[in-house]
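A single protein chain has been omitted from the complex, and every remaining protein chain is retained in its original position.
Take a look at subunit A:
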Amino acid sequence: MENIVTQIQGVPLNHYIIFCSIIFAIGVTGVLIRRNVIIIMMSIELMLNAVNLLLAAFSAYRGDPTGQVFVFFIMALAAAEVAVGLAIIIMVYRNTKSVDIESLSKLRW
């Protein structure tokens, strides 16, 4: 365990922050520009995993386990959220025969 922590600390903290910010930004861009609902969901997962990675890095740097415990919370709740989300996508697919976000534009003012 000590070995892993020293290995994590071998990379400067700023690199983790920049790396995770880039992954997070890729996720945000994906949500905003992609039209396929499944890919949008994957982009959201990318955002959450960037957060997980950053939490783990901070946690290892501080030698404080609470950050890593928080990662477990995020994983569990993200799984619950994805379960509901996929069910919603299946429901939409049954009605429209499509997973394209443009197929749903009934509600406009």
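Rule of thumb we're sticking to: contacts are C-beta pairs under 8 Å (C-beta built on N, C-alpha and C of every residue); 3 or more make two chains touch, one makes a residue touch a chain; residues count from 1.
As a convention for this text, contacts and distances are computed from a predicted model.
Enquirer: Name the absent chain as its UniProt record does, using one of the following: "NADH-quinone oxidoreductase subunit N", "DEAD/DEAH box helicase", "Transport permease protein" or "Y-family DNA polymerase".
Expert: Of the names offered in "NADH-quinone oxidoreductase subunit N", "DEAD/DEAH box helicase", "Transport permease protein" or "Y-family DNA polymerase", the one UniProt assigns to the missing chain is "NADH-quinone oxidoreductase subunit N".
Enquirer: Could you list which residues of subunit A touch the chain missing from the display?
Expert: For subunit A, the residues touching the absent chain are 17, 24, 27-28, 31, 37, 40-41, 44, 47-48, 50-51, 54-55, 58, 62, 64, 66-67, 69-70, 73-74, 77, 80-81, 84-85, 87-89, 91-92, 95-96, 101, 104-107, 109.
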